[in-house]
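Please read the structure below before turning to the comments.
Missing here: one protein chain of the complex. Every other protein chain is in place.
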Amino acid sequence: MTDDVNDLYQEVILDHSRTPRNFKKLENANHMADGHNPLCGDRVTVFARVENDVIQELSFQGSGCAISKASASIMTASLKGKTLAEVQSLFDQYHVMVTTGTPVDATGGKLIAFAGVHKFPARVKCAILPWHALMSALKKSPTPATTE
Amino acid sequence: MTDDVNDLYQEVILDHSRTPRNFKKLENANHMADGHNPLCGDRVTVFARVENDVIQELSFQGSGCAISKASASIMTASLKGKTLAEVQSLFDQYHVMVTTGTPVDATGGKLIAFAGVHKFPARVKCAILPWHALMSALKKSPTPATTE
Amino acid sequence: MVNPAFHCHGCHGEGLMREDFPILNQSIHGYPLVYLDNAATSQKPRAVLDATRNYYERNNANVHRGIHELSNRATAAYENGRERVASFFNARSSREIIFTRGTTEALNLVAHSWGRANLKAGDIILLTEMEHHSNLVPWQLVARETGAELRFIPVTGDEGLLDLSAIDSLLAAPVKLLGMTHISNSLGTINPVAELCQKARRQGVVTVVDGAQSAGHLPVDLQEIGCDFYAFSGHKICGPTGIGGLYARAEIMEQMAPYHGGGEMIQDVEFTHSTYKEPPHKFEAGTPNIAGVVGLHAAMDYLDCIGREKVFCHDQELALYAYELLTRLKGVRLFGPQKGRAGLVSFHLNEIHAHDMVTLADQKGVALRGGHHCNQPLMKKLGVDSTSRASFYFYNSFAEVDRLAEVIREIQKFFGCAAA
Partner (left out) sequence: MVNPAFHCHGCHGEGLMREDFPILNQSIHGYPLVYLDNAATSQKPRAVLDATRNYYERNNANVHRGIHELSNRATAAYENGRERVASFFNARSSREIIFTRGTTEALNLVAHSWGRANLKAGDIILLTEMEHHSNLVPWQLVARETGAELRFIPVTGDEGLLDLSAIDSLLAAPVKLLGMTHISNSLGTINPVAELCQKARRQGVVTVVDGAQSAGHLPVDLQEIGCDFYAFSGHKICGPTGIGGLYARAEIMEQMAPYHGGGEMIQDVEFTHSTYKEPPHKFEAGTPNIAGVVGLHAAMDYLDCIGREKVFCHDQELALYAYELLTRLKGVRLFGPQKGRAGLVSFHLNEIHAHDMVTLADQKGVALRGGHHCNQPLMKKLGVDSTSRASFYFYNSFAEVDRLAEVIREIQKFFGCAAA
């Protein structure tokens, strides 16, 4: 496969897509929202338990492509213990990264695996979908989030 | 001017358009209809008095271009004394002539002046407009005729 | 059903006329392009591009209202295009052809001009479960506006045929309209439209055929099909984007309310009311896509020069070959009928999402489409989120189908699927 592909489907992404972490309903979630990608029809539901502005637990359910599944899995694994302000800042940086390829310092860790997505404009929404759902869950937005 | 133009605007046509014959309302008409050319918005009203299936008198009113005025004028001047069957046959031949240029025997007389119209597709409706109005008058069609 | 007279004589799976399509001769990510997304849009031969360029460089003007030479030429080109469309589909007259942007606009025109005036609460709009969103959503909108109800002819399952076992009772009153696709863009099924139109006609039910996938892919004789409406897109049959049309049987067109208001469609305008031209002009307000019609005309000439029987036979052979190769692979679920299919295959790979599949195929130069193919409700019914689709046209070859199978295997391997 080409370099671009190996950038997109990095080992860590393939791993998380095959064996997603936190792939379950969170029974004691106090935030939750759906995300929907109109391009493909895929949906994800994100569950969060937030206490004192800190993420205590995160999980997700839904169906989607390898990119969106891995993104949800890595997101839920990366954000535990972060404050809401930190989450917002990570989201902003992640957004920049997947659309432009510029890895931002604070996106370190496994999130950086998604830097290759920007070369695949049609797949950017896949990588962002779970994040949109999370952000709308945290805002307790009453309507399902979409990636538009 | 080019030959085509001189074919279209023959002397007899210019003459009839400047001094149209039978350009009046026919008070004792027993047939009458409007014709309308949607291309330009021009209208003509044709009046006919028919007795025993023979045209006794014909006249017209309305506004239009040189071609439609001359066509109405020459038509009204040519058909007096014709039977309805003869009128129908002349109409059919006239129609062929202005769309194809083929002058048909029975279209003799001044009608033949309109043979040049076929080279000007956008003007064919002008030449036919009064005829359509006449035919619809003779059919006592209750709605205004149009050239479509 | 497919005319059994379409027999393939000697398409040996070579791509036809490839030299007319410069676009096909390029590399994508270092591999030769294998364009298998023809059901989405076809490529355009030089003849079509030359025809529109020639129009713009010699004859361009606005139509109908002009009297000068260029306008006469443009009007003639436009109206000749209408004649060509009528002859292409064997309509009785060019007056039965309305130009639109494509299939979607044509179907919306029917819903707007015929549907809103003729449907009311209690009426039933009968569609099939395999309709493209373009022949579904307009009817949902008109149903909401009029109170009419939508019902559906079921699809049998993975083999994707219409289940016609209850058709007579489904077609019973108060059905007012039957809408169906001629060829399914996601299954490859060819529906028995002539038979269904005949049944519908007997009940006085108006029929709409979505011809997006059949026009230009097999000979279509609208008098034989006997539908009231038929919609098609030029861009799927070698023509330009932005042009397509609606056939409407003269008798039904005469009774339809206007669609758009504006220039070219009026007879007489006063400040507060207007009268309209005769059909089809009544339904074509504003400056039309004149160059689009010129290109469409050239595309139809081009296709008939190859021969639509030949195109159909060629595409079908490729699809059957692809179907066969893919059945031999493990972990592949195929949709649509095995026999009598149109020139496409739709499939689902175990454990691999269609969008991952298509992204990876693209990296090997193979252009496929993945997704719900504007058939979301059907996908839900089949229990998949999406499928991958390879769709063929006359310029595709057996070698390209081989490449498709090879690439699928490589992708299965990449994802470490048991199948590979």
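As written, the chain order gives the labels A, B and C, with residue 1 at the start of each chain.
In this text, contacts are C-beta pairs under 8 Å (C-beta built on N, C-alpha and C of every residue); 3 or more make two chains touch, one makes a residue touch a chain.
Quick caveat, the model's predicted, so the values are computed rather than measured.
Visitor: Let's see if you follow the contact definition: name the visible chains touching the chain that is missing.
Guide: The omitted chain makes contact with A, B, C across the full complex.
Visitor: Given the contact definition stated above, which residue among C:A172, C:V269, C:C305 or C:A399 touches the chain not shown here?
Guide: Per the contact definition at the top, the residue touching the missing chain is C:V269.
Visitor: Out of C:S93, C:Q223 or C:T287, which is the one that touches the chain we can't see?
Guide: Touching the chain that is not displayed is residue C:T287.
Visitor: Just name the one of C:H217, C:H235 or C:R308 that touches the chain not displayed here.
Guide: C:H235
Visitor: What is the set of chain A residues that contact the non-displayed chain in the whole complex?
Guide: These residues touch the chain not displayed: 36, 38-39, 41, 120-123, 146, 148.
Visitor: Over the whole complex, note the residues of chain C touching the chain we left out.
Guide: Missing-chain contacts on chain C: residues 22-23, 26, 28-29, 33, 35, 37, 40-41, 43-44, 49, 52-53, 56-62, 65-71, 101-105, 107-108, 111, 129, 132-134, 136-141, 143, 150, 152, 233, 235, 240-243, 258, 260-263, 265-266, 268-274, 285-292, 355, 358-359, 361-362, 366-371, 374, 376-377, 380.
Visitor: Against the chain that's been left off, what residues of chain B make contact? List them.
Guide: On the side of chain B, residues 1-2, 4-5, 8-9, 14, 18, 39-42, 63-67, 120, 122-123, 126 touch the unshown chain.
Rule of thumb we're sticking to: only the chains that are shown with their structure count from here on.
Visitor: Comparing centres built from CA atoms, which chain ends up most distant from chain C?
Guide: So the farthest one, by centre of C-alpha atoms, is B.
Visitor: Approximately how many whole Å separate the CA-defined centres of chain B and chain C?
Guide: 46
Visitor: Between chain A and chain C, what's the gap in Å when you average each chain's C-alpha atoms?
Guide: That pair's centroid distance is 37 Å.
Visitor: Centroid of chain A to centroid of chain B, CA atoms only: how many Å?
Guide: Using C-alpha averages as centres, the distance is 77 Å.
Visitor: In chain A, what residues contact two or more other chains?
Guide: Expected reply: no residues.
Visitor: Going by the touch rule set out above, which residues of chain C reach two or more other chains?
Guide: None at all.
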